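Every protein chain but one is kept in place in this view of the complex.
Moving on, here comes chain A:
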Amino acid sequence: MSLDKFFNPQSIAIIGATENELNITSAIFNNLFEMGYKGTIVPVNPHYEKVFGLKCCPSILDYEDNIDLSIITISSEHIPEILSQHIERKINNVVIISGGFAETGKRGIVLEAEIKKICRENNIRIIGPNCLGVLNNYSNFSTFFLPWSKIKRPSRGHLSILSQSGSYAASMLDMLYLEGIGVSKFVSYGNRVDVGESELIEYLTGDDSTRVIGIYMESVDDGRRFIRASRLCSCYKHIVVLKVGRQESGINAARSHTGAIAGRYEIYKAAFRKSGVLEVYNLEEFLDACKVLLMQKPARGNKILVITNGGGFGVAVSDMCSDTGLNLAQTPPGIREYLSEHFPEFFIFNNPIDLTGSAGDKDFGIALKTAFVDNDFYDAAIIIPLMPPPAMTEGVVDVISERAKESGKPVVVCTIKSVYTKKTKEKFESKNIPVFMSPERAVKAMNVLVERGKMDGC
């Protein structure tokens, strides 16, 4: 059964509707209004006649038309009863925002098992409980209860995020907004009684607006299904995963070495490898990996060209490259001769090519054309155009991005975080050339492209 109604509902019920500003439910309404959600909204609450000017039903049993999706925020002990009303009304898709389930202890575990049973036996699909639920930027729909006044919502784009943690998903939104990265869909699925990442990956495989999927994972829902779903999906899209809880101890009572060493994490790593999933290790890498995969294609090999106008940055990038296993191969003789004919002799023609502080926009163009466009020796390039030298202007953005496009090979830009650079960064990124604000981040991002390139095609 498709999950489409979770992302594109024509009609929704909000159980526990209220205008009370301190209640999370009012924020769900306000967020939907602010986004301009076009579907029918049916508030449900026996205590009110109207909520935000919409006719409020005492219970969903009192509403006769079709409801595609219901959003439940009421306290957990009432939810089984509410779900039985859903069975009666044939409402098959539910997002349960409320906490108070397995995360709270014994009673919650029993309650969670109960709703799981109801959902299995009656073919009701559930996202949650204990979650933020869904955001679809393309249908202006969300179940998020964190007000858009406090969390910035990125523009429409091609990144979708799946997260067990709600706070992580919300923070990602803010950071993506600041990075100027557009998103398609977000799902925070919390305790995951039903819909989990494997099925969501299957859904997103067929979602045209999703090109990269980022997953924040504490545990996997169904290991073999995850591998199958990801393997297929990664033929068409990129999947990045941040697995947390890596220190989890090994399988209990294992008596062979294999069992003792095979902590869960080792198996997760093996599973990611089998799935064509790229693993990253922290929040910053997660964001950078998603960004670089959105903007550039994977590298066909690991011979990296570095062009800079700042020697120190060239060295820093070189060190990082060799630590990471990227190959900073020396410039072949042909390239070197050509460059030495066209550039002053104090420029350095080895890799990194150092154009020094006297270089201007044009020099970056010449170096790129010679060593990267006209010559196919290198697989990818890291360009470090530091902006302060007098001959450097914003025109360098066009020069570099045009050459990058001509080459047909991946290029990332490394620069430093500064007031002036902010503008050039935006310009670069509007042309899909990703900019990273430190040598470390630029090299890691390049490594993502190289690693992705190494994975077998389908």
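Couple of notes before you dig in:
Keep this in mind: a residue touches a chain if its C-beta (ideal position, glycine included) is under 8 Å from a C-beta of that chain, and two chains touch if they have at least 3 such contacts; residues count from 1.
Assume contacts and distances are computed from a predicted model.
The protein name that UniProt records for the chain not on display, among "Polysulfide reductase, NrfD", "Acetyl-CoA synthetase (ADP forming), beta chain", "Carbon-phosphorus lyase complex subunit PhnI" or "Chromate transporter", is "Acetyl-CoA synthetase (ADP forming), beta chain".
Looking at A:Ala271, A:Ala367 or A:Ala381, the residue that reaches the missing chain in the full complex is A:Ala271.
Among A:Val187, A:Leu204, A:Ile227 or A:Ile383, the one in contact with the hidden chain is A:Ile227.
Hidden from this view is one chain, which touches chain A at 219-220, 222-224, 227, 251, 254-259, 261-262, 264, 266-271, 273-274.
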